[in-house]
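Shown here: the complex without one of its protein chains, the others still in place.
Moving on to subunit A:
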Amino acid sequence: MRAVLGRDLRLAVRAGGGFGLGLAFFLIVVVLVPFGVGPETEILSRIAPGILWVAALLAALLSLDRIFALDHEDGSLPLLATAPLPLEGLALAKALAHWLTTGLPLVVAAPILGVLLHLSGPGMLWLLVSLAIGTPALSLIGTFGAALTVGLRRGGLLLSLIVLPLYVPVLIFGAEAARRGADGLSVATPLLLLGGIGLGCAALLPFAAAAALRVTLR
């Protein structure tokens, strides 16, 4: 599992791996929003938590189809499947690698971009916390979606159609926690529910992803 993780991380950061693309996408979406809604400070700071959450979600979506597609193309996916590591473990390692290369940079960059949108101090803190808890769930759900669509041509668009509805609960609780934090309200309930979703995804979705991979590799 550690070997798969290390391999995926190395592949991502080396040339052509697409590391940082998600981050750049995140930056561009956040920069475009003020052009769309106007530069008024109070409007921007009010919608900032939601915008940052939606942008982070889209940025995570962008790199999902790379999780299994590249391995499928060059034939290493069947090899990984015959390795002693069970497919469930492979799915979990892939999700972790995706989170480390996409989710974690987003979490770190979010408060910096929050400055651009005039996000308040406590808002930044709770945005950081909610993203840190919520993005692993995004990676896990995305890994499941990628496993479903791995063998397909034009899988990318289909992948977003399948994965985006699954992202709804995470987005609701994550953005709610960030919004409440920015308004100075209690954030415990949405954060607990968000954590619950994340843990539930970590416990169950690798099995679903492995089942989908087995079907594709059959």
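In this text, contacts are C-beta pairs under 8 Å (C-beta built on N, C-alpha and C of every residue); 3 or more make two chains touch, one makes a residue touch a chain; residues count from 1.
Note that in this section contacts and distances are computed from a predicted model.
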Per UniProt record, name of the chain withheld from view ["Trehalose transport system permease protein SugB", "NADH-quinone oxidoreductase subunit I", "Heme exporter protein C" or "Iron transporter"]: "Heme exporter protein C"
Candidates A:Leu5, A:Ile47, A:Leu85 or A:Ile162 - the one touching the absent chain: A:Ile162
Options A:Leu85, A:Leu152 or A:Leu185, residue touching the unrepresented chain: A:Leu152
Residue touching the undisplayed chain, where the options are A:Ile43, A:Ile172 or A:Leu199: A:Ile172
Hidden partner chain, residues of subunit A it touches: 144, 148-149, 151-152, 154-155, 158, 161-162, 164-166, 168-169, 172-173, 176, 189-190, 193, 197, 204-205, 208, 211-212, 215-216, 218
